[in-house]
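Note that this complex is displayed minus one protein chain, with the remaining chains in position.
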Amino acid sequence: MTQTLQSQPYAPPPTDSAHRVAALNRNDKPFHVVLAQQFDRTTVDQLCQLADMIRSIGGSRQGNQFLSTLLSHRRAMLYFIQPSTRTFLSFTSACQIVGMRYGEVRDRSTSSEVKGESEDDTIRTFSQYFDLIIVRHPMEGFAEHVATMLNEMSRPIPVFNAGSGKDQHPTQAMLDIYTLYRSFLGPQGTRSEPRYSRNVFAGKTIAFVGDLKRGRTVRSLAYLLCRYPGVRLLFISPPELGIGEDILDYVSRHGIEYELGNDLRKHIGECDAVYMTRLQDEHDVAGESKKIDYYAYSLTYEMAGQFRPSLAIMHPLPRRHELDPRLDALPQAKYWAQVRNGMWMRAALIASVFNVDVAIRDHYQAYYTF
Amino acid sequence: MTQTLQSQPYAPPPTDSAHRVAALNRNDKPFHVVLAQQFDRTTVDQLCQLADMIRSIGGSRQGNQFLSTLLSHRRAMLYFIQPSTRTFLSFTSACQIVGMRYGEVRDRSTSSEVKGESEDDTIRTFSQYFDLIIVRHPMEGFAEHVATMLNEMSRPIPVFNAGSGKDQHPTQAMLDIYTLYRSFLGPQGTRSEPRYSRNVFAGKTIAFVGDLKRGRTVRSLAYLLCRYPGVRLLFISPPELGIGEDILDYVSRHGIEYELGNDLRKHIGECDAVYMTRLQDEHDVAGESKKIDYYAYSLTYEMAGQFRPSLAIMHPLPRRHELDPRLDALPQAKYWAQVRNGMWMRAALIASVFNVDVAIRDHYQAYYTF
Partner (left out) sequence: MTQTLQSQPYAPPPTDSAHRVAALNRNDKPFHVVLAQQFDRTTVDQLCQLADMIRSIGGSRQGNQFLSTLLSHRRAMLYFIQPSTRTFLSFTSACQIVGMRYGEVRDRSTSSEVKGESEDDTIRTFSQYFDLIIVRHPMEGFAEHVATMLNEMSRPIPVFNAGSGKDQHPTQAMLDIYTLYRSFLGPQGTRSEPRYSRNVFAGKTIAFVGDLKRGRTVRSLAYLLCRYPGVRLLFISPPELGIGEDILDYVSRHGIEYELGNDLRKHIGECDAVYMTRLQDEHDVAGESKKIDYYAYSLTYEMAGQFRPSLAIMHPLPRRHELDPRLDALPQAKYWAQVRNGMWMRAALIASVFNVDVAIRDHYQAYYTF
């Protein structure tokens, strides 16, 4: 079954990005969260602001109880065929925060697919029971295919892409930019001020390190960073695992300065943020990762002396050798906060898709500003 | 373990149907939903009416919040040892609609049975934590055995049969008759009128197609249709996969007209409803399904010209070749609605077993009639 599926990827339609985005953002259909390119700067900024509001409101028992009534009449299906604990728990936590109940299918062996059902029918079935489908899938383009299919049902519902194939992981990109934003903004000012409107990315150098060829989180984040003129991107990877040409084209077209490198040790001192990624052996069929100098793509404890005080160290996790656990204790380590930020950002995304963001903003204005 | 279990089926007690029904409907014990024969016509009609009310109330956020308080003090265990996504999600969705929390056991490998516990002790344990047990099991008669065992505990609780062996699947039969009812009744009239009391089945021809020998949903539905005088049943199957003699006896005893056939193509034009089923290879030990002319038991796109305008195409799903996906777009296709109907019907059944049906009727009368 898996074999068959992997050999027949749902190729994204051969149209350009603008057409794909338009098909996902139709006014007469639900908003599907599938590609990072769907989010313009205003939307990104508003979602970061909304995530901050949810975090503040969620800090009290009363606030939590308000949040948990917002979507108590809606239910989500998490169809997570590709192994993932972190993203799965992040989404379920986000659902719980906004009061949404959910079901899950994580293993084809307990499903009707063992009786010969097509995966399309499985998705159509979900759409009869649930109000949202969150998919994580090994096939590139799968979430986009689901969005198209759901738009044809008599009761269309939104889909979230929680990672499909090596293509994109848009909600990870949103939590990453939220983490960068919070780190660059520094200590919180007055709570009534809209914090996420200034371009704090201008003049900042952000390095991406590791396997940039297969790391879909980097691809999605690169798209979003192009909304912030003046940011400078460093792509540091072994030549054979370099960032895709399509991304570099996109970055160039948006007038963003970038540089390629192959040794983190030469660049760490100039970074405002360093986004570490692991070498993904599980996708490695050709054995490219054998001959790599891992130290050139690792952040070690010995390098801490070169860190800028305001450096933000990030990692989508799980980490392996490329990020020394002894760095966890440093103020520059943002990767655990990044995990928690993901929960708030996903709650913000869900709230927005179901149009309860307004209720959150009203509640925040009423109780959390002075 | 599975081997041992399957070679020792819990044979239903060798008493007649009336005795079995009486044992499940005892006044001094919880009501167990195990056999289709337990439901007389009044009960079927009232449950269909209740399912409609839940659907209407569940259409609004306020209505949903009312529903979700009904059984927030009760909890269900779903013991689904036989693979099933559709029925599992239907029941969990139904639980969520009426506010019931639940736990699940779907895999013996995570359970205490690997330490040598008997399955009876496993069920007894569940009965200490939960207020309802929903079982799906490969063994014929298992749910009935559980009902008997639970009646002996100091704190008896109800059991739902979500499919055991090739015997019965009563909640599927209830959702099927609900779907037929809705289809035959046509567009909804004034909402205050009790719709489910007229015998709209009289004069209708309903065809069952495919493997009728092992398809437990057909068996259960046939029992229920016998409550509606004047309905005509067509059983279309390969001779070696024909409907059981016990069902034909039951149908005859209730004065229902039936006919046997072996080619759907000859009958499709006379059908008011056609209930497709798949050939269940997974139960096929003797290889009977090899020599069958599949086209005689399939509904193809080419046959659409012969469909009556009011035809209801149904299928318990999952489907394979016997039901062409291109038919999905036709107004006659009712199988996706059938999936969703199952959720409402199961919510109605749960509500009834816990006696909160009255609260639903009161709420409906107060807010949804004019």
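As written, the chains take the letters A and B, and residue 1 is the first residue of each chain.
Simple rule for what comes next: contacts are C-beta pairs under 8 Å (C-beta built on N, C-alpha and C of every residue); 3 or more make two chains touch, one makes a residue touch a chain.
In this text, all values refer to a predicted model and were calculated from it rather than measured experimentally.
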Contact partner of the left-out chain, one of B:Phe31, B:Phe130, B:Phe160 or B:Trp344: B:Phe130
Chain not shown: contacting residue from A:Pro83, A:Gly230 or A:Gly269: A:Pro83
Options A:Ser56, A:Gln96 or A:Thr148, residue touching the unrepresented chain: A:Gln96
Touch residues of subunit A, complete complex, unshown partner: 60-61, 64-65, 68, 80, 83-86, 88-90, 92-93, 96, 106-107, 278, 280-282, 317-320, 325, 336-337, 339-340, 343
Interface with the unshown chain - residue positions in subunit B: 69, 72-73, 75, 77, 101, 103, 105, 109-118, 120-122, 124-126, 128-130, 153-155
